[in-house]
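Of the protein chains in this complex, one is absent; all others appear in place.
In this document, chain identifiers A and B correspond to the written order of the chains, with residue numbering beginning at 1 in each.
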Amino acid sequence: MKKILVVVRGSPYGSARAREAIDAALLLSAFAAEIAVLFSGDGVWQLQPGQQPGSIAAQPVQAMLGAFEAYDITRVYADAGALAERGLDAGHLLGGATALDATALRELFVNHDRVITL
Amino acid sequence: MRYALLVLAAPQSSAASQGALRFARAALARGHTVSRVFFYGEGVHNATALAVPPQDEVDTVAQWRDFALANGIELVVCIAAALRRGLLDEGERERYERTAANLDPAFVLSGLGQLAEAALESDRVITFGG
Partner (left out) sequence: MSTLHIVSTAPTAGTALADALRVAGAGDTLLLTGDGVYAAVAHAPGPSQLLREAAATGVQLYALLPDIDARGLAHRLHPGVRLVDDNGFVELTERCPRTASWF
């Protein structure tokens, strides 16, 4: 069975990209033997705590990230370099994401058969 | 080898859709199979039957249609992403009681499961985005 890595690169609220990426990750998890989700680039903004998108009448991403557990998506990662560039604290991320340095990122890619960027 | 392509950008907003078409043609020319092209996110705009590009511009929708018909390739559009953007086939038009359907008949609406299946059953998945 194939292992799928979903790379999520869209910031929340700026467009539908982030929401649709999470939708796809949740759905793909039902089909793949194993799935991992990597937040990369501006995608790491989804992991910023304290989002209150009610102020712009948008749906919070927290609820979607919270669904990872129900879908048995336990391997949730963030690019440590992308976090650092944006001043995000790797110790306080939504979705239970673990920060990976460049070496660990390389290993993550090598360990998956398919990479789907959304 | 069997290829599946994922297209995530509208034809007017980036070169990704044209790039995917060129890649698909080159893959066939090298003896490969393109089993499915899946359109997701802004990529669903590739499936509109109503775009009227100026005559001196490339008609990307027509190119996808001709390519798919000539080579027996499935063009699958994510139904959730399509409905959100006002891209409906006759069945969805009726279900949601909208005034018109606008999905080009060379494309079919289906679920994300079709992307999963393509990703798992083909030898290569190539994503074309923004």
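In this section, a residue touches a chain if its C-beta (ideal position, glycine included) is under 8 Å from a C-beta of that chain, and two chains touch if they have at least 3 such contacts.
This structure is a prediction, so every number in the text was calculated from the model and none was measured.
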Sole contact to the chain not displayed, among B:88, B:109 or B:125: B:125
Residue numbers in chain B that touch the chain omitted from display: 1, 3, 8, 14-16, 19, 22-23, 25-27, 29-30, 32, 124-130
Residue ranges of chain A at the interface with the undisplayed chain: 7, 9, 40-42, 79, 81-82, 85, 102, 105-106, 109-110, 112-115, 117
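Going forward, only the chains that are shown with their structure count from here on.
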Rounded Å distance, chain A centre to chain B centre (Cα mean): 25
In the complex, chain A residues that touch chain B: 1-2, 4, 16-17, 20, 23-24, 27-28, 30-32, 114-118
Residues on chain B engaged by chain A in the complex (per definition of touch): 6, 8, 40-41, 80-81, 84, 111-113, 115-117, 119-120, 125, 127, 129
